[in-house]
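Dropping a structure here in structure tokens format, bear with me for questions.
All protein chains but one are shown in place.
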Amino acid sequence: MSALATTGEAVLDVVRDVKDILTMARRTVRVVLRGRVERKAVVEQMHEIGNRSVFFITVTMGFIGMILVFQSALQALRIVPDLTILGSTYGEILIRDIGASIGGMMLATRVGAGIAAEIGSMVVTEQVDALRMCSADPVEYLVAPRFVASVIMTFCLLIWACFVAYITGMLTAHMVFDVNYQTFANFMLVDRGDVIIGLTKCLAYGAAIPIVSAQRGLATFGGSEGVGAATTSAVVSSSLAVIVLQFIISAIGYLIFPG
Amino acid sequence: MSIRFEHVRKAFGPKEVLKDVGFEVGDGECFFIIGASGVGKSVLIKHLIGLLRPDGGSIYLDGEEVSRLSEKAFYPVRMKCAMVFQNSTLFDSMTCAQNVALPLRKHKNLAMKDALVEAQRRLETVHMGEFADAFPPELGDGMQKRVAIARALTLDPEYVLFDEPTTSLDPVSARRVDQMIRELCDKVGVTSIVVSHDLASIFGIADRIAMLYKGTVRMLGTPEDFRTTDDPVVQQFITGQADGPMEV
Partner (left out) sequence: MTARRDPWLLRGPGALGGVSLALGEQVGGLVVLFARIIARLLPPRIDRYELVRNLHRMGVKSLPIVVVTALFVGAIMVIQAAPLVTRFNAREIVGWGAGFATLREVGPLLIALMFSGRVGANNTAELGTMTVTSQIDALRALAIDPIAYLVLPRVISMIVMLFVLTVIGDIVAIGGAIVAAKALLDVDPRSFLNSLFVLLNEWDLLTGLIKSLLFGAMIALTSCHFGLSVKGGAPGVGKAVNAAVVAAASGIFILDYFSSFILG
């Protein structure tokens, strides 16, 4: 009986979490659609999210590109000693999925933690209460600018991420496996569907990460311990959101564009 | 057997907190270090157990110069000289009994079960026996303080440092803590150094007092000396006046 209760409790927790996140999403979108987002705040957040993450994304995606091509080539050589299609398949997978998703997970970590830590600290030092006292809506002032900034910057960052991973992959293929640059840079396999799916993912992740992390940040309580807990929860939940969205979009994408 | 500070200097960046501090604490004394907030009282006593190192001067504990000892070499010193922190700083993840049992397990090599039994006994001496299985965040400040004192005493130290023991306590709890400190000096023979700006404590239980002001010892003497001094800065502090020559 207690095993059932524990599972039931876990399920209820998840349901409650999802509900809280969807509520936050609804409130944020409403604020954005009413045009009540302050431009200066958005630009500030774009700097915070974008500029501060570029180095991190470049480094991680650069390494991922090298690793992926290296591993794929090794495995492919076991089956078929011909690497001519390596570049084109790599390009397709990168654009359709990996660039956005791995980059998205990295951003979930970096941006998610940042947003939750910032907002969480503000909660704990009673700055958010002060906002409410001035009849200012925390969602409007804190969450919406970060949402808009994140959608824009994540979109740009993830396109950059694909680019970086592609370049390092191409360099690896050439230097380690002697694949000609022209042979590698073959985009014939990349079609409209791949690009649409990839860009949809960029937008989805850019929207999900700030909402999840801001919700966690605003739900902080309990001093420094609480801020730590909120930041942890934001990283985990944002990453999970990216994975779940990746799965959903990939699955739908495969059904619509199977090529 | 005593504690001696000689010409101790300590600065944090450009801010010189201690300029030239020197005084001696005798055996079995209940010694108070007083002064305004931020004057450097806590900074001073942290030097005795090596949580801070001086920029200059010497510090002697039982005749041994301790200011240049390595972290490891400080361990025997810390077992002789215990500290009760300002915010009690009990370990949140353990019960009160486990808090008190920890040093017993580590230094007296007691097994967990025996350590918990001994911890229970020690908690009872500070009237906290029934809260042995409670977690620190569940207790009030005064109760946490008593558990912290019990934990500090587990190694049977010869010296105990108290960093503002009564600062966040209500008057009744504060007097109880004062009583505990006085009993330690009288009945157990422990030398106590108490950092405080609680006038009731200072004039209640102190044997001798040193007042820190602007990085040096402004005055050193008995409570009676302090009460009858002409020094205007000292007078301002001990009579609690807002206006006066003291620069804070």
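Chains here go by letter, A and B, matching the order in which they are written, and residues are numbered from 1 within each.
Note that in this section a contact is a pair of C-beta atoms (placed from the backbone, for glycine too) under 8 Å apart; a residue touches a chain by one contact, two chains touch by 3 or more.
Everything numeric here is computed off the predicted structure, so don't read it as measured data.
Peer 1: Pick out which of A:Met24, A:Val42, A:Leu83 or A:Met106 touches the chain that's been left out of the picture.
Peer 2: A:Met106
Peer 1: Using the document's definition of touch, tell me which of B:Ile59, B:Met83 or B:Ala119 contacts the absent chain.
Peer 2: Missing-chain contact among the listed residues: B:Met83.
Peer 1: Out of A:Ile64, A:Val128 or A:Ala149, point to the residue that touches the absent chain in the complete complex.
Peer 2: Counting the whole complex, the residue in contact with the absent chain is A:Ile64.
Peer 1: With the missing chain put back, which residues of subunit B would touch it? List them for me.
Peer 2: 49-51, 71, 74-76, 78-79, 82-83, 85, 87, 89-92, 102-103, 106-107, 112, 151, 155
Peer 1: At which residues does subunit A meet the chain that is not included here?
Peer 2: 10, 56, 59-60, 63-64, 66-68, 70-71, 74-75, 78-79, 89, 92-93, 96-98, 101, 105-106, 109-110, 113-114, 116-118, 120-121, 124-125, 223-232, 235-236, 239-240, 243-244, 246-247, 250-251, 254, 258-259
Definition applied: only the chains that are shown with their structure count from here on.
Peer 1: Would you kindly tell me how far, in whole Å, the mean C-alpha position of subunit B lies from that of subunit A?
Peer 2: Each chain reduced to its C-alpha mean, subunit A and subunit B end up 51 Å apart.
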